[in-house]
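Removed from the display is one protein chain of the complex; every other protein chain stays in position.
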Amino acid sequence: MGDNLDGANLNSDGFETQEFILNLGPQHPSTHGVYRARLIMDGETVVSAENKVGYLHRGMEKMAEGLTFSQFTPYTSRFDYCAGALQPWAYVIALEKLGGIVVPERAEYIRVITGELNRISSHLLMVASMVLDFSAITAWTYAFNAREGVLDLLEAVTGSRLLMHYMVNGGVWADLPEGWVPKAEAELDRIIARLDDFDMLVSGNEIFLGRTKGIAPINSEEAIEFGLTGANLRASGRGLDLRRDSPYSVYDRFDFEVPVLHNGDCWDRYYIRIMETRESIKIVRQALKQLPGGDWRAKVAKVWKPAAGEAYTMIEAARGVQAYHVVSDGTAKPYRVHMRSPSFCNIGVIPEKAPGLTLQDFISFIASLDFVLGDIDR
Amino acid sequence: MRDINKIAAVLPKAEVRDGALVIQASEAVEVLAAVKALGGFALFDITCVDRPAGTPPASAEGAVPAYPACFELAWRIWDLSEGSKDILTIRSFIDHDRAEAPSVMAVWKSADMLEREVWDLMGIRFTGRPHLERVLNRADFEGHPLRKDFVMPKRDRFPPASWDKKAAEGGQ
Partner (left out) sequence: MELNHNDPSAPGHGSKEPTTLIKGPLHDGIEAVLDFCRGNSLWPVTFGLACCAIEMMSAGGARYDLSRFGYEVFRPSPRQADLMIVAGTVTDKMAPLLKTIYDQMPEPKYVLAMGGCAICGGPFTDSYSVVQGVDTIVPVDVYVPGCPPRPEALIDGILKIRAMLRHPELREVRFNA
């Protein structure tokens, strides 16, 4: 439609309407950060949408070139800050590949445990902020309460609530604290109970269904075409999960399902997170049972210089498949670090799917895609 | 992973080098369309590295041969076939002076965001596609930060007086 705003249309009731531009964001309670959509509206209906991002562009990829490999590790968790413990994983795998480091088995297990706990907290945050967009503040407190339980566990291990600098080159930063494992098992029961509460409160709620069922369906071909990954892809009927399909770390030793839903609408994208949270809890339980003893960190030199070369590694992060491209030229600093951000690719589908939605449906749509601005803007 | 040599066999313009297909950048659309026609592939990522002359890094995944100063543009294609979730890399080396490549947006729509990112940060101009704009930096930002010859703007505690709100938002 472009910027031609003069054309008057008639809506279904015979009223004359006029197109106008609506800037949603960057300061908007429902854009989950500083995302901005430039919408051309016809009354309540979106005619076209355009992504405007970059309001949180912190230039981390450039900063990496001035830091050493290990100095950059804590920065990686600032990409997708909702899942701070999971973030450095792909990066440290890339480093280990470059340097040929073998990670001790116990470290791999601890990574799986903290990573999955972090995935739980991230999914809980997503469902919480999604219902918050529908003004369901009571339900929001339930999910946040469950999330606090997870964060307590993570804090005991990593020392931080949000941006854990825990996975490091060669293993993890520290061992699990004493007596943590039984505590974690007890806490998981409580988390499930709280999750059930939330599930019962929200998932079948009439108002919630009305705002999410059948809204902005994405089928699996479109999802692949637009590069959707992660839970958004699995909600569109394509069961693709790197943890099962191309297992990294020790994921091949656990027995878990990859939930798939087939409608690809907002409700599916919401509910798949609840289902995945349950699966993650299963994985954590198994990992706690199988947890081997031994070292939690391989010996890595203080001034660490990998061989020149490059590595491209992918993991299943909380928001989709995240990949790191790390290029080394043989010095202590990376030559180039690139992060393939799942959120950045996921929002590519917004301009395609938004036309025809009403404004309130557009809000459910962007909430259900679950992007994080730190991940998009880097 | 499907055998890369078999893939290369059906693509007349690609050669296999160090576990990756190497093509001329100008042929990207044809090659990627041919790869897409094989079925089960999806564009996953576009990476770009600014390589100076004469420092050929021996790659951990195979050595990249010596080359002059160039941009190494790589399309990372996801092999989604049964039993494989690997990445097929299609590389091309682009001159510093003519930093240009054809857009593959017509082949895969996911290229839209990825190409805009590479343009913004690396300054590779993708031809034959609409609205190639900066996506992360301000519209009036100068230079392409991930190039090696990018000069860090001198920053003091106070932002430059030339701040223009309209330009910062990229127009309206």
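For reference, chains read A and B in written order, and residue numbers begin at 1 within each chain.
The criterion applied here is as follows: a contact is a pair of C-beta atoms (placed from the backbone, for glycine too) under 8 Å apart; a residue touches a chain by one contact, two chains touch by 3 or more.
Treat the numbers as computed from the prediction; the structure is a model and nothing was measured.
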Contact set of the excluded chain (shown chains only): A, B
Contact residue for the chain not shown (choose from A:E148, A:E222, A:D245 or A:E352): A:E148
Candidate in contact with the missing chain, chosen from A:C82, A:L188, A:V202 or A:A223: A:C82
Positions on subunit A where the hidden chain makes contact: 26-29, 32-34, 54-60, 62-63, 66, 74-75, 78, 81-82, 84, 125, 129, 140-141, 144-145, 147-148, 161-163, 373-374
Missing-chain contacts mapped onto subunit B: 137-138, 141, 145, 150, 152-153, 155, 157-159, 161, 163-165, 168-169
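The rule we apply is simple: only the chains that are shown with their structure count from here on.
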Intercentroid distance (Cα basis), subunit B paired with subunit A, Å: 24
List of subunit B residues in touch with subunit A within their complex: 42-45, 47-50, 55, 57-61, 76, 80, 84-87, 89, 108-110, 112-114, 117, 121, 134-138, 145-146, 150, 169-170, 172
Complex contacts: residues of subunit A adjacent to subunit B: 3, 21, 38, 51-54, 57, 59, 61-62, 97-98, 224-227, 240, 242, 245-246, 307-312, 314, 321, 323, 325, 327-330, 335-336, 338, 340, 344-345, 347-348, 352, 377-378
